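Got a structure for you, written out below as structure tokens; questions coming shortly.
Of the protein chains in this complex, all but one are displayed in their positions.
A, B, C and D label the chains in the order they appear, each numbered from 1.
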Amino acid sequence: MPLLATRALTKTFGGLRAVDALDLHLEEGEILGVIGPNGAGKTTLFSLIAGSIPPTAGAVLLDGVSMLGRPAFKMVRAGVVRTHQIVKPFPNLSVVENVVVGALHAGGRATGSVRDRAVEVLAFVGLEDRTHAFPGTLTLAGRKRLELARALATAPRVLMLDEVIAGLNPAEAQALATLIRRIRDERQVSVIMIEHVMPAVMSLSDRVVVLDRGRKIAEGTPAEVVNDSVVVDAYLGENHEGGTA
Amino acid sequence: MERFIDLALSAVLLAGLYATMAYGLGIIYGVLRVVNLAHGGVIMMGAYMGWVLHRKLGVDPYLSIPIVVAASYLLGVAMYRVLVRHLPRGAAGGPASLLLLFGFWLVLRNGAYLLFTGDDQSITTAWSTSSVVVLGSQLSVSRLAVLAIGSVIPVGLHLFLHRTHLGRAIRAVAQNPDSCTLVGVDVERIYGITFGIGTALAGVAGLLSATLFAFNPGSGSSELLKSFVVVVLGGMGSVPGTGLAALILAVVEVFAILVLPSYLTSAVGFVMLVLVLVIRPGGLFGHRVLG
Amino acid sequence: MNIARPSFLKALLAALALLAVGLPAQAAPPKARVSVGATLPLTGSEARIGGFVKEGYELAFEEVNKAGGLQVGNQKLPVALTLLDDATNQATAVSLADKLINSDKVDFLLGTYSSHLIEAQSTVAEQYKVPYLQGGGGATKIFKRGFKYLFGTISPVELLGTTLMTWIDQQQKAGKLPKPAKIALLWENTAHGKDFRKGVSDFVAQNKGAYIISVDESFALDGKDFSALLGKVKAAKVDLFLADAHLPDYITMHRQYVASGLCHKVVSYGARGSEKGAIDALGVENVKYILSGVWWSSQLAAKPGPSRDFVTAFKARYGGRDPEWFQALAYLSAKTLFAAIQQAGTVDREAVRQKLATMKVKSLLPGGPLEFPAALGQQAQNPFVVQQNTPDGKSPIIFPQDVATGTGVAANPKCPN
Amino acid sequence: MSDPLLQVEAIDVAYGDIQVLYGLSFEVHAGEIVTLLGSNGAGKTTTLRAITGLRPPQAGQVRFRGESLAAVPAAGRAGLGIALVPEGRELWPQLTVKENLELGAYGPQARPHAKQNLEKVFTMFPRLEERQQQLAGSLSGGEQQMCAIGRALMSEPVLLMLDEPSLGLAPILVDQVMRTISDLHATGMTILLVEQNLHRALEVSQRGIVIETGRLRLHGSSAELAASPEIRAAYLGL
Partner (left out) sequence: MRSRIRGLAPTPILAGFLLTGAALAVLPLVLELSIYTHNLMTLTFLSVAGALAWNWMGGFLGQVSFGHAATFGVGGFVAARIVLWAPVPAPLAWLVGGLVAGVFALGAHPALRLRGPYFSIATIGLGEATRLLFTYWEDFTGGSSGLSLPIETALKHRLYWWGLGLVVLVTAASWLIRRSGLGLQLLAIKADVDAAADLGVSATFYQDLMIALSGAVVGVTGGMWASYFSFIEPNDMFGFDRSIGFVLMAVIGGVGTVLGPLLGAVVFVLLRQYLLASYPQLYLGVYGLLLIFIILFEPLGLTGLLRRLWQRLSALRGKV
């Protein structure tokens, strides 16, 4: 049984089918990359899984159990947490306080005091020296790490990363990619990541799903996907098969 | 039956008054997303402007409308330039703007106490108590005038907003200010003008209510609260919605007397306000002309 | 860091220390004058009347001081009035009474204006056993609490209802009004309005078969729209229209009344019917034949006596203006306090209180002498004077007969039957 | 070559304390059609916003016809002939199509010619003429894109900038939009295009500029870029 799965998950906004009868699964210990051009419905998919918005049809299953009707905060307590493309630290809380908010909701999945766990997570993401700073004083890379730390503090089983690497310079991106791999390897967290920065997706993902207009158009290992002409078309525009462009 | 007609006509007249009071609040909210908590204060100032013109200079209140419009417009532009524009970014429309404008209301009220003392005043003209017979009911001429003006305002506003470049720009700014900048609309200027128009409408409402009611510097709270109810009911920022909502509120309040003690009829409006906010935050009619 | 640091505590401590030191208990000054305190609504919703009451108080104080002060025992003491603004706010009225008694060390208190302020404020006087004389809150409820230090020169508002009904009853007995007569009773939802309602309904209950109350509704202060209420009155087809309203509501309601073509055989708005502000706002034509009942009218000066003296003094002091009952009752309250002090021969609060509780004085009020019957909570019981507006813009007193300056007209001749 | 029409000179742009552009410089010459390329988040949209003045640069400056725009407020730039078709069209949904277009000619220079220009736009997009009384919010995606382009044209631009005009459109509509862009260029209009659809963009444009995390990565003729392995790497990670 997959750890997390979606069954015919659908979301329509007005007439637009943002997510269209999507079947997806995530295995324990896997890093699943979700890619697709702008407007493919990736972020909507995350919102549906995270319980932030209700689906029009279909269901999300955790350990085979339907999570239908669970709002976001209950999904977190069940072990499914997401980050946002545009990071949303609480500007009125210090870095460690931001993390504590997450650490309060680890449920039975974590032991030790809330504070200790928050400090541990901060050290894990490499923010230990900014513990008492306010998020506004962090660089973008720092804020992305903070976003990760907050999510990790909830001791998730499934971590959904929405473009954590986008906007970082190559060195920062590399460091963050390493961190993501460590999250899976050292913390036994399964990861779904949306990413536009292809090198990162390609090197990190065990498996990649490609979305276009709300539908799954390809699935496979990174190498398989990249060479899939459907994918290349979706991404770069139709190339008219070997045309000189 | 006769009673029913009487009540229905009272409701229509009352709706005219409510609508007149609410347009200014609605248009400012619709475009700037700022709840003008000083609305009641401006209505009070409008009443005093009319009173001064009438009492000291002998100008008929209906003839003084243009003067009150101009003066209130300038007041509104000044309020925008001096106060509203300087709100901390992101707080526009938030509690900060409520408090800021409430503060301004206190200043206005204090100013009025200093200028006019706390005495109750009213504007008395030849029509103050005259009436005409419609459908067998006697209707107050001043109230009919308010209804007429309350009906002309939305038509005028509609024409202005739909037929002039400036009006279209105002509606566009309400919907998407950045796009407006791209086509060369000075958004700040439009905000100032809109605040001025909203304030001018409130000033006229004050002038007109002064022909019906006694007022003093403390007046304005009940006008503000009624305006809130109407604007929320009508969908914040919708001109026709505001008119319709005024009618609904008036009908509900007037007919409530058949089942409720008179004293409680105005509570009905507040209950409606909360229900609509919670159940249909877009107003009863959903559709917004401004944005 | 988001939370406060020790420095703020220091600042707070400093502020509190300042408060404690800045307002220390003051030693009582040597008794060189009689010190009287009062708060008045000089700002806020009752500011206009607060100003009237102030005129009455100040006139009384000036008169005494001009005459060299009060004869207290064997010395003449000037009187001093400490007047503060309570901004028409209960908490402020209470707190300032505290200040007057405990910080400014006044000997006696005069009342503020309006029932709810007085009901709240008089508790302070009672607590510190300071005699408190007031002519601004006529609600009987204030006097039903068994307070010993509270005295009212103002008759109960119930009597206003009763007096109006007594006159109406005379007219009915004279065949000028139908029997039974249907009444629309509209009252402002305040202590004042409730008492008025009680006066009228008690009278109706005692005169079975003569009157029917067909409409009995309250309305909110500053009600603005009365069209639905008046619609109800219209539908009820009543003979008598008896309302009790403050000035702004009276103006608003009566404009709607006239415009909607209502006309009743008797119309009254309680105390305010003959006020000049209302006549200006409504026009002489529209207020004619309206009845009003007031505690005092300047027309009582027609005959020599305290009222004439007062009106003369008032006109001299305030540029020829006629006083209204607000000034008169304020003046009366102050004068009564002075009389009690002089009669007691001391500024001892307890002695003055006892003197007030037992004395009977001739006053500018109609009816008999002014006294504060303990059984009725030390509230004066002088009758109201009923006035009726005439087509020529005057408002003669038509009842009680002994002070009448004109004759009342019943069954409003304006109405088509 | 003549003086460049648009010069972007070492601009830094930040949102709050997040810096998006780092010393970005490039030029666009009159009559050119240039594509700005880069992955998501590279700073393409921000570059356009800096040029329109919606997001003024913290350092560096933008010159138009050789004049610095530093002192020209955003609302004044339409009048100079700079127009942007923003990403997501950003129409006024509750205004009719005609009103949307008419507002495009709000500036004092364009307003006198609004009538003729409206005719021109309607000739170019007959669809819009049919729907002129409809609310813009009720248009389909492709129609909205036409309306947004039409609105920009109403201001009689010298430099037309388009931000992802093909986003969310069906392939057939993408073709149509691209054709429109070519046609406009053929009339002599200078065009700066931001497009994710790499091949399509390079098809229509003469030159390409690739930015990566707010910095210029490479530039060259469209043909060179299309052949460059680097660009494929930038997009697909190969």
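The rule is short, and it goes like this: contacts are C-beta pairs under 8 Å (C-beta built on N, C-alpha and C of every residue); 3 or more make two chains touch, one makes a residue touch a chain.
What you see is a predicted model, and the numbers here were worked out from it, not measured in a lab.
K.L.:
Need the list of shown chains touched by the one chain that isn't shown.
P.N.:
A, B, C
K.L.:
Consider the whole complex, including the chain that is not shown, and state which of B:Leu99, B:Val132 or B:Val152 touches that chain.
P.N.:
Checking each option in B:Leu99, B:Val132 or B:Val152, the one touching the absent chain turns out to be B:Leu99.
K.L.:
Could you tell which one of C:Ser35, C:Thr163 or C:Thr190 touches the chain left off the display?
P.N.:
The one listed residue touching the chain not shown is C:Thr190.
K.L.:
Touch as defined at the start, partner being the missing chain; which of A:Lys11, A:Arg82, A:Lys144 or A:His196 qualifies?
P.N.:
Spelled out, the listed residue whose C-beta touches the missing chain is A:Arg82.
K.L.:
Can you tell me which of C:Lys141, C:Lys176, C:Arg349 or C:Lys394 touches the chain that was removed from the display?
P.N.:
C:Lys141
K.L.:
By the contact criterion defined above, which parts of subunit C meet the unshown chain? Give residue numbers in ascending order.
P.N.:
The missing chain touches subunit C at positions 1-13, 15-16, 19-20, 23-26, 42-43, 84-87, 89-92, 94-96, 98-99, 101-103, 115-116, 119-120, 123, 126-128, 139, 141, 145, 189-191, 193-194, 220-221.
K.L.:
State which residues belonging to subunit A touch the missing partner chain.
P.N.:
Residues 50, 52, 71-74, 76-77, 81-82, 84, 88, 90-94, 96-98, 100-102, 104-105, 113-115, 118, 131-132, 150-151, 153-154 of subunit A touch the chain that is not shown.
K.L.:
Considering the whole complex, not just the chains shown, which residues of subunit B touch the missing one?
P.N.:
35, 83, 86-88, 93-100, 102-111, 113-114, 221, 225, 228-229, 232, 261, 263-264, 266-267, 270-271, 273-274, 277-278, 281
One rule holds in what follows: only the chains that are shown with their structure count from here on.
K.L.:
When every step has to jump to a touching chain, what is the lowest number of steps that links subunit A to subunit B?
P.N.:
2
K.L.:
If you average the Cα atoms of each chain, whose average lands nearest the overall Cα average?
P.N.:
Smallest offset from the overall C-alpha mean is found for B.
K.L.:
Sort the other chains by how far their Cα centres are from that of subunit B and give me the top one.
P.N.:
The chain lying farthest from subunit B is A.
K.L.:
If you average the Cα atoms of subunit C and of subunit D to get two centres, how far apart are those centres in Å?
P.N.:
76
K.L.:
So how far apart, in whole Å, are subunit B and subunit C when each is placed at the average of its C-alpha atoms?
P.N.:
36
K.L.:
How about subunit C: which of its residues touch subunit B in the complex?
P.N.:
43-48, 51, 189, 217-220, 222, 224-225, 227-229, 231-232, 234-235, 247-249, 251-252, 254-256, 258-261, 277, 280-283, 286
K.L.:
Which of the residues in subunit B come into contact with subunit C in the complex?
P.N.:
Where subunit B meets subunit C, its residues are 2-3, 6-7, 10, 13-14, 17, 113, 117-120, 122, 124, 128-131, 133, 137-143, 212-216, 218-219, 222, 253-257, 261-263, 265-266.
K.L.:
If you look only at subunit D, which of its residues touch subunit A in the complex?
P.N.:
Listed in rising order, the residues are 16-20, 39-41, 164, 166-168, 171, 174, 196-203, 213, 223, 226-227, 232-233, 235-238.
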